[in-house]
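Encoded as C-alpha cells, here's the structure I'll be asking about.
Complex shown without one protein chain; remaining protein chains in place.
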Amino acid sequence: MSTRDIDKMPKKSPFSFQIDLQKFEKATDEEKRQQDVMSESVSFFKDGMRKLMKNPLAVGSIIALILIIAMVIIVPRVVPYSYSQIITVNGKRDKTAANMAPFEYSEKELEYMADGGEVFPHIMGTDELGRDYFVRVVYGTRVSLIVGIFAAVLVLIIGVIYGSISGYFGGKVDLIMMRIVDIIYSLPDMLMVVLLSVVMREILSVDKYPMLQKIGTNMLSMFMVFGLLYWTGMARMVRGQILTIKQNEYVLAARVSGAKAGRIIRKHILPNSVSVIFIAAALQVPSAIFTESFLSFIGLGVQAPMPSLGSLASMARSGLTEYPYKLVFPAILICLITLAFNLLGDGLRDAFDPKLRR
Amino acid sequence: MSETILSVQNLHTSFKTDKGSVKAVNGVSFNLDKGKILGIVGESGSGKSVTAYSIMRILESNGSITEGQVLYKGQDITKFTEKQMREFRGKCCSIIFQDPMTSLNPVFTIGMQLKEAIELHTERKGKEAEARAVEMLTLVGVNEPEKRIKQYPFELSGGMRQRVMIAMALACEPDILIADEPTTALDVTIQAQILELMQSLQKKLGMAIIMVTHDLGVIADMCDEIIVMYGGRVCERGTAEDIFYRPHHEYTKGLLRSIPNVDRIGEKLVPIPGTPINLLNMPKGCAFCPRCENAMKICIEEQPPEMQMPDGHFASCWLNVKAEMEAQKGGRQ
Partner (left out) sequence: MSKETASKSEYLVEVNGLKQYFPVKVGFMKSLPLKAVDGVSFAIRPGETLGLVGESGCGKTTVGRSLLRLYTPTAGDVFFDGERVDEKSITHMRKQMQMVFQDPYSSLNPRMTVEDIIGEPLDVHKLYASKGERRDKVLELMELVGLNAEHATRYAHEFSGGQRQRIGIARALATNPRFIVCDEAVSALDVSIQAQVINMFEELQEKLGVAYLFIAHDLLVVHHISDRIAVMYLGRIVEIADSNELNENPIHPYTQSLLSAVPYPDPKMAKERQRIVLEGDVPSPLHMPSGCAFRTRCKYATERCAQECPGLTDRGNGHQVACWVK
C-alpha cells in the first residue's frame, strides 16, 4: 500500500514510552478474566420495574392513586359524617345546612360553635339535602373504584380464558369462537344495560334479596353487562398475544420435549403473555370507571342514596350556575383516577412490553 | 498511483443508551482509493456497520460522531450541514442494505422508487427519469424492465429486490457505493449472482465500493483491500493476500483458523475462546485481549499502536512490537 495521509499521521513510536519489559510477559488467565464480567442477574420483572420507576408520569400516577386510595380508606374514619347523613345540630335537622359552599357553616352550626361545640368543617360544602359533600364524594370515589376494579377483573378473567382457548387451539375452534365475539361485539351496550335493568327489576323482586337492594338492580345489570359484553376486547387481545407467542421456537422446543398442551399453556404461553395482559387490565380499569360514571350520570347506575362519582355529577347538573363546586369535585376525581390509570398503563407498557424492547 | 477518494481519520462514534454510552467505533482510520473495492470484515459488535452508517451520517437519533474526520475529496463530511449531506447522499455516495424486503417501500412501485432517486439528484424529470430507470434495471440484469417498473416489491424475489436496490443506489452514478451485508439474507446461488453483478458494474462504472460483511468468503472473492475490525477498532488492514496469507493480528489469525476451508476439510476447527466483546464495558487495553491466547501484561493496560509490517500492511498488536524490539535487540548484538 502506498503511504498516504493517515500513514503520515504522527504515530506514537513504540519506543517512545518507558517500556517495562516485564509487561511483555504473557498475561495469566486470571488477569484476563477480570476483564470479563457478567452483569448482575436481573429477572424480567425487576428489569421492567426499574424502567417503570424511571418514568416520571408513571411514578406520579402511582403516587396519585396511592393518595386517592388512602383518602378513601382514611377519610370515612376521620370525618364524622356518613354519606347519607343529613346534617343535624344538637339532634335536630338543620334545614339551613343545605347547599353550603366549601368551609361554610350554617347558621345553626355557627350558633352551636359559639356555644362551644365543635363542628367538623364541611370541606366540600353540603348538597341540596344537607349532607356533607366531602364524605359523599369520598364514598362515591370508593364505589367507583370498587366497581371499576371488579368490572376490570371480571373482564380480565373471562377474556383471558376465552382468548387463550381460542388462540391456543386455533383452527375451527378459533374460527367459531371469534365469530361469536364478533356478534357480541356488535350488540349495543347501552340498550342491553337498560333492558337488563328493567328485566332484573321484574325478576328479582327486591324483598326477597335485601343484599341486592343495597347494590341496586341497576348495578347488578351493569355488572352483568360487563360480564356479557365488555370482555370481547380483552379476549381478542389475549388471542392475538397467544398467536404471536405460539410462533416462538421455545414453544416448538417444548413440543419436541414431549410437553402436552396444558403444560405448554401453563408454563410457556401464559407467563409470557402476563405482562401484556396486566397492561391491558390496567387500562381496563379507567374504562370501566368511566362507563360506570356515565351510566350513573344517565341514571342507570347506583341507586340513591349511595353515591357514585357519576351520580353526584349528575345531581350537580341542576344548580350548576349557583353551586359549580358540586360538579367540579366529582369531575376532578373522575379525571384524576382515569388519567392516573391510563398513564400507569402506558408506563407499564413502555416498561414491560417485549415488543418495544431493543 | 490511485487517488484517494475517501479518508476516514480517527473516527469515534457512540450511542447513548439507558445503560450508558456504547462506544461502537473507537478510532477507526482507513483510506479508500478511487475504483477500488474495500472490505470491512468483523463479527457482530465489531462496529463495521456503524462505521458505514457514520460515513453516510444515517445513524440513529441516539448516535453521534464524537471525534475524528471523514474526508471526501478533501472536505470533512462530519462538518456538513444537513443540506450538504442530502446532496452528498445518493449523488456522491450511496448505500445498499442487507434486507431487501425492508429497504424497499412496500406501498410504492419499483418505478416510483427509482424515479424518486433519479429526480432528486439528476436533471432528469418525468419521462426522462423513467427511461433512465429502465436503463438502470437493464444494467443490473432485471429482465423485462418495463414490466417490472410497474410492480411492487412483494412481487419480486429476494435476488431481484437486491438488484433493484443496487439500481437505485447507482442511478445517480455515485463515486462510492457502500454495501452493508448485501448478500447475507440471500441464498448462496443468488449471492453469487449479485456479487458477480457488483463486480461487473464496478468495472463498467468505475465507482469505489466499501463492502461490509462478516463472511470471509465474500471478502476473499471481492475485495482488493481489507480491514479487519474488532470491538470498534481496526485490528489489521492490508490487501486480501496480506490478510489471508500473512495475518499479523491474533484476531485475524484466530478467525482464519476457526472457519472451515476447502483445503482443510476434516481438520478440527480451532475456535477463538470466550465470547464477543461487550461494548458497554470496553477494556482499557486491547479490545481482543480477554480472548487472546498470547496476551501479554501490556495488552491489558494499553491499546496497541498501529505498526507497519515488513510486507507493507498494517496491524495493531503488541506482539508485533515485541517482535520488532527483539529483532532490534538481536541486531544490536
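Order of writing sets the chain letters: A and B. Residues in each chain are counted from 1.
Simple rule for what comes next: a residue touches a chain if its C-beta (ideal position, glycine included) is under 8 Å from a C-beta of that chain, and two chains touch if they have at least 3 such contacts.
These figures come from a predicted structure and were not determined experimentally.
Considering A:A64, A:A254 or A:L339, the position touching the chain not shown turns out to be A:A254 (whole complex). From the options B:G27, B:P276 or B:P305, the residue with contact to the chain not on display is B:P276.
When the full complex is taken into account, the listed residue touching the unshown chain is B:G254, out of B:G90, B:G254, B:G285 or B:P304.
Take chain B: the residues that touch the chain left off the picture are 43-44, 157, 159-160, 187-193, 195-196, 214-221, 240-241, 244-245, 254-256, 258-263, 265-266, 268-273, 275-276. Across the interface with the omitted chain, chain A contributes residues 38-39, 41-44, 248-250, 252-259, 263, 267-268, 271-272, 354.
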